[in-house]
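Just one protein chain is left out here, and the rest sit where they should.
Should a chain be cited, it is by its letter among A and B, assigned in written order, with residues numbered from 1 in that chain.
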Amino acid sequence: MSLIEVSHVSKEYEVLVPRQGARNVLKNIFCPDKKKVSAVSDVSFRIHAGELVGFIGENGAGKSTTIKMMSGILFPTAGNITVADLCPYRKREENARNIGVVFGQRSRLNWDLPMMDSFELYKEIYQIDSNVFRKNVDRFVEMLRMQDFYHTPVRQLSLGQRMKAEVALSLLHEPPMLYLDEPTIGLDVMAKQQIREFIKERNRLEGTTTILTSHDMKDLDCVCQRIIVLAKGSIIFDGSMERFKKEHTKEGVSDIEDMVRNIYEENVFTENSGCSKVE
Amino acid sequence: MMMGLCRYMGLTYFFTKKAVKGMLTYRWSFLINCISQALDYSVTFLLMWIMISAFEDMNGWNAYEVMLLYAFSLFAYGIAGTFFFNIMNLLPGQILKGTFDDVLIKPVKVLPYLISSSFICNYIAHMTLSVIVMAVCFKALQIQVTLCLLWRVAGILLFGSLIYGGLFLIVSGSAFLVAKIDSLFQIMYFFREVSYYPISIFPRIIQVIVTTLVPYGFVNYYPLRELLGKEDSVVFRQAAVLSPLAAVLFFTVSCLLFHQSSKCYKSSGS
Partner (left out) sequence: MRLCRKILAISFKEKSIFRFDYIVGTVFAFLYIVLKVYLWKGLYGAGGKAIGGITLNSMIVYSIIAGFTEGITKTTVMKDLNDSVLDGTISANMLLPIGLKRYMFIQSVTRNLFRTLYGMLPSVASAMLVFGFHVNVNLVNLFLYLSSVCMGVIINFLYNFLFGSSVIWLRNSFFLSNINSVLLSLFSGAFVPVWFFPEGLKELSRFLPFRYIVFEPAAIFVNAKSPQEAMAVLGMQLIWIGLLFGAVTLVWNRGRHKIMIQGG
């Protein structure tokens, strides 16, 4: 029984195209040109409980969009998503209790106060039992070695320290599912290593189903058992890490980053063959 | 339902504490801010008093009565602003930057959460000044301040704040539809300004529109008309009794509109 089921999901946006020139000012106000942009196109996959899945793709490939749809932030234009028997965008509130989300490019912590204050806020919002809360806080502080900067305002933390706090925050309410959208972006090697270890620990100890998107191939290599490669809104590979390496190792290409680059380049040539994507 | 209400009240308490803490941290600039707001509104009160005193009255409302209208409106606006202004102010930025996603990821209903978390202390000056003006006007009009009167006044102000709250929500909700809504803030200021004057100065058509579409008349005019026993000619003479109903209705409609607009939300892409 799969925990997460995404079937034939597409997401299209309508974008206004302003016409240039002074003559078109009036037209721009009253009947502007519109263009359909496809972010995600007919994507399907299944994830089982306890899996550690990685998403790779270029910027604009549709990774973040897919995660947002799975979190209930966006409605898909077509297709269905089921997460733990719930439709995330229809039962947003219930689904929110089951997921923990970390956005690498945005912070969910309160900027001016120490992380504890944000933790307390989340305790209120997620209605976490006091004992559970205390236990988790202590455990995370220890596992991520945050004792030194625990009381510092978030504003003064380094990016690595902040990201550890973000990851801890997302797991306070012990969700069965964890989505991480580029959590290691901009981090130094030590911080990256600690966060990767932490994610693997959680998955091993608690069986947290984890989805990780990243541009850093090492992240995925270290952490994930299975990867899904997205390009221009479609899945071009979905399988285990070993299969990926086996299939895409060519002469002189043993580095994962090169493999992925090759895949992107291949897809640029095939993309114009009958696909309905406009960019 | 009750559980939900308790939960959001708990959250409100939490955020209120935070807001008060923040205010106390920057207490001097907060104080200066309050004083300048108080000065600003005092001058407007003064100008209004000068204006109406130069003529005998405005459609039968003398200077003190009109200032009472103003004070009631300002106070109701203050209560509403305390809970709703920050929604209107911050929501467009959150939508633009995509931080609104954060709200959607939490196991809370969007609107109650936004209301709980938007508490600000900045309207203390408005409300204090309004109370002072009310006291002065009641004395000047020789109205006895009894417990019964206070009870009525509290009711009028509370329902009035619901109407302003509804307006705030309608403007905030449009942030989901239009990128920048700074110009729409004027809606709030405009209706607040119009509410300072008795509705009877307008021709019948405008009176009808103003009572049914955006019922700001129920904030201060209709209730005060009854309270003070005014006889100026207005289309809906008995409207005062409907004030609470109108307030609740309008607020409910704006909540629904807000909810509908929030469905249009598309977060900005990566």
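Everything that follows uses one rule, which is that a residue touches a chain if its C-beta (ideal position, glycine included) is under 8 Å from a C-beta of that chain, and two chains touch if they have at least 3 such contacts.
These numbers were taken from a predicted model, which means no experiment stands behind them.
Enquirer: Considering the complete complex, identify which of B:Val178, B:Val208 or B:Leu256 is in touch with the unshown chain.
Expert: Of all options in B:Val178, B:Val208 or B:Leu256, contact with the hidden chain holds for B:Val178.
Enquirer: One chain is left out of this view; which of B:Thr25, B:Gln186 or B:Gln260 touches it in the full complex?
Expert: With B:Thr25, B:Gln186 or B:Gln260 as choices, the missing chain is touched by B:Gln186.
Enquirer: Using the document's definition of touch, tell me which of B:Met51, B:Ile209 or B:Val253 contacts the absent chain.
Expert: B:Met51
Enquirer: What residues on chain B make contact with the chain left out of this view?
Expert: Counting over the whole complex, chain B touches the hidden chain at residues 32, 36, 39-40, 43-44, 46-47, 50-55, 58-59, 178, 180, 182-184, 186-187, 190, 193-194, 197-198, 200-203, 206.
Keep this in mind: only the chains that are shown with their structure count from here on.
Enquirer: Which integer distance in Å separates the CA centroid of chain A from that of chain B?
Expert: 41
Enquirer: Can you tell me which positions in chain B touch chain A when the two form their complex?
Expert: Residues 7, 10-11, 14, 18, 97-99, 101-102, 104-109, 113, 265-267, 269-270 of chain B touch chain A in their complex.
Enquirer: Which residues of chain A touch chain B in the complex?
Expert: 13, 39, 59-60, 63-65, 68, 71-74, 92-94, 96-97, 99, 101, 103, 105-106, 108, 117, 121, 124-127, 181
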